[in-house]
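Here the complex is missing one protein chain, while the rest keep their positions.
Up next is subunit A:
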């Protein structure tokens, strides 16, 4: 779920034209919407999300409560806004951990190709990859207790091998090229070449992969919160909102509908954005800038 193959995106053909272009902008708009909602929630929400007003519980959507109210009478729209903040923050930090650790590991492995360190790094990656992410997340939370921080940690750890593999694979290709060999002939060390010449060429694919991993991070956070291992109450979280709506779905479907739609649209937006960026930025797609 978290560790997707970088090559399985559903991007259009190279230079997919108007359709791919539209996808990019629709994706950007959806993502922008959620980012704006999350940022706005820091300074303003229609209602206080921690305020409980049992008398106003389970109301359907109305002018006063755009998305209705939940079983405690809290405003669902406000909760979705703050939930967006939770989801985006968890996914962002998790992808940050994955990139921050995975990319240097991948560069090191590529620079020392065939060496024992390369072997060690990649086999360690395989080991992490071999475990289902949710299982490790359950183990982490069993030891340290459930919290948003531990969810970030669990999702972040599973992003590391994704970025390490991607970086190594792409970097290996560059190590065969003439300009790298020229730099080697000039006497530059492997570490310096990795940072100065290889890494800048990887930015595009890392951004694309980062976007995809970001969407998977949101799904993972929702999944962990759904089973009670993510953000703890009273902090709203889309996954937990879904879990709580479960027994009330038959008479208050709006409780499940809005968080479900939010997860769907956020993930869809990020995937469209990722595919669009891939078409625009990925050199292997023949559209290098």
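Criterion: a contact is a pair of C-beta atoms (placed from the backbone, for glycine too) under 8 Å apart; a residue touches a chain by one contact, two chains touch by 3 or more; residues count from 1.
Here is the rule we use: contacts and distances are computed from a predicted model.
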**Study point:** Choices "ABC transporter substrate-binding protein", "Cytochrome d ubiquinol oxidase subunit II", "LacI family transcriptional regulator" or "Acyl carrier protein" - which one is the UniProt name of the chain not shown
**Key:** "ABC transporter substrate-binding protein"
Study note, to complete from the structure: Touching the unshown chain, subunit A contributes residues 50-52, 54-55, 57, 71-73, 145-146, 228, 232-234, 246-248, 250-251
